[in-house]
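The full complex has more chains than appear here; those shown keep their coordinates.
As written, the chain order gives the labels A and B, with residue 1 at the start of each chain.
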Amino acid sequence: MFRHTKRLQFEAKPERPDPVYARKLQELIGGAYGEMSVTMQYLFQGWNCRMEGKYKDLLMDTATEEIGHIEMLATMVARLLEGAPATMTAEAVQDPVMAAIIGGMDPQQAIIAGGGALPANSQGVPWNGGYIVASGNLLADFRANAAAEAHGRLQTARLYNMTDDPGVKATLQFNLARDTVHQKQWLKAIEELEADGLETPIVPNALFDEEDQEHNHTIWGLSDGTDGPKGDWTKGDDPLEYLTDPEPLGGPASAPAPDPALFGTYSPVQDLKGTVKSQAKSAAQKVTKKKTKKKK
Amino acid sequence: MFRHTKRLQFEAKPERPDPVYARKLQELIGGAYGEMSVTMQYLFQGWNCRMEGKYKDLLMDTATEEIGHIEMLATMVARLLEGAPATMTAEAVQDPVMAAIIGGMDPQQAIIAGGGALPANSQGVPWNGGYIVASGNLLADFRANAAAEAHGRLQTARLYNMTDDPGVKATLQFNLARDTVHQKQWLKAIEELEADGLETPIVPNALFDEEDQEHNHTIWGLSDGTDGPKGDWTKGDDPLEYLTDPEPLGGPASAPAPDPALFGTYSPVQDLKGTVKSQAKSAAQKVTKKKTKKKK
């Protein structure tokens, strides 16, 4: 069960409206690597965690913080839109700067939300559950979390360079810091899973004997770049082998004859040139055609 | 530019049809962590890679291999559907095993694809570009790749336990091996990015002075679990600090007064009980009501 306090985790008010920036901030709210994603990813991972203890607690602590980050950014969006020229008409567009601002705004923030944030990204695509994962395998999930926080901090850093407003910058400085912590914690938790003997570097920690022993250590060189083998991945302890111009192992990618009741195009007979035998078939066709016409 | 050979990278034919399994295999084709995802993720990362050399070549080599994995699995689906009871009618459903098989099939594999694979997951949701990322920051991207291969191998391993067919199992053994290699290679490439001095563990390698120095090393304990601080993340070199029951830093999450032209509900006046002053307002309301009625 959850509880809420009205106070924001962190707060710094923007000095002035910036509706074009309010649109961009949507990416951090409802984008694939926005706060809705980390909130839902950590919540579902926490609920799906099968061991009580430190990992589950870390997940629920962080998930709960992230709900508050959506709150911070949604509040920021509303404040950036205060006084925005939402209802400026075509006449006003004669002022070019104003026209440009209107062109760069998210029209739905005005039309749908009345000057507020939306559960969508900077291009208006609604957030969806396909962005997140909670597999029950903590190593797979923590790797996804470390990646999510990396992209989260990266996008925050890019947005940091798109504003001069001290209040917005202060908020993003807080978010950058949180993304630093969260990257560290998931990287450390990955190490801990291994130290605790719960997982080993390859996910899942199973089926190593069953997997194909010929092809579990080779990189297939299928592009003509020649630098791939120069990486240290081909060296040291447990090196990967780089195959240059490898040959396929299987036969042609043929699909079986179709179920006649599903009307796939098919002929079992081919002539010498590799094309279907048209004579016999076209005879049959003429009959069909006649029949079709007859029916009208 | 790409070239194609008709031969499959690897091939093992199923011994018998299994349409229920053909549906499940869709997850590895068009799911969030299926072959379409890794294909497109590596292609866009490769094209978006700003340095010629080993990283770009590794990306393009692997991307090119993954296209062939979609091919392998799409071919496998068509073969698993050969002889499937796609057009069995309600009468046939009197045989319970057949009825169950029909119930568990993907109806679109018959109706849309005529007994073939679809660009969708095991629940029929079409693959979409929101699953992938290509940021230009290789560390952020390789972390996402290592996570994707972890989930890919995890899902393959789960599916491996859902079949007894030797041909299917052999194919999945190949895929498990490839997912092992690809996990290793992205983990090694992450190390190499750091060894080359291109990136440091926290993404992006920037804004460390700008980020909030008070909050870049603390984990906020916002759930009542007590085990979170017991993890080694609070110990050793560069430990994270666990805050127990921390207080919010900001004020209330208030949104500004709305733009009157957008008709948000608003009253600047509140009575002692924290509710809006209804007397003055309801007088205004009566007038409005009269006016509304008058119009009809």
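Worth pointing out:
Everything that follows uses one rule, which is that contacts are C-beta pairs under 8 Å (C-beta built on N, C-alpha and C of every residue); 3 or more make two chains touch, one makes a residue touch a chain.
In this text the structure is predicted, and so the values were computed from the model without any measurement.
Number of identical chains making up the complete complex in this structure, 2 of which are shown: 6.
In this text, only the chains that are shown with their structure count from here on.
For the two copies, chain A and chain B, the CA superposition rotation is 180 degrees, given to the nearest 5. Taking each chain's centre as the mean of its C-alpha atoms, chain A lies 5 Å from chain B. Remark: chain A residues 5-11, 32-33, 52-58, 60-65, 68, 71-72, 75, 78-79, 82-84, 86-87, 110, 114-116, 125, 128, 130-131, 133, 135, 137, 139-140, 143-144, 146-147, 150-151, 153-154, 157, 160, 170, 173-174, 176-178, 180-181, 183-185, 187-189, 191-192, 195, 201-204, 206-208, 210-223, 225-228, 230-233, 238, 240, 248-259, 261-264 touch chain B in the complex.
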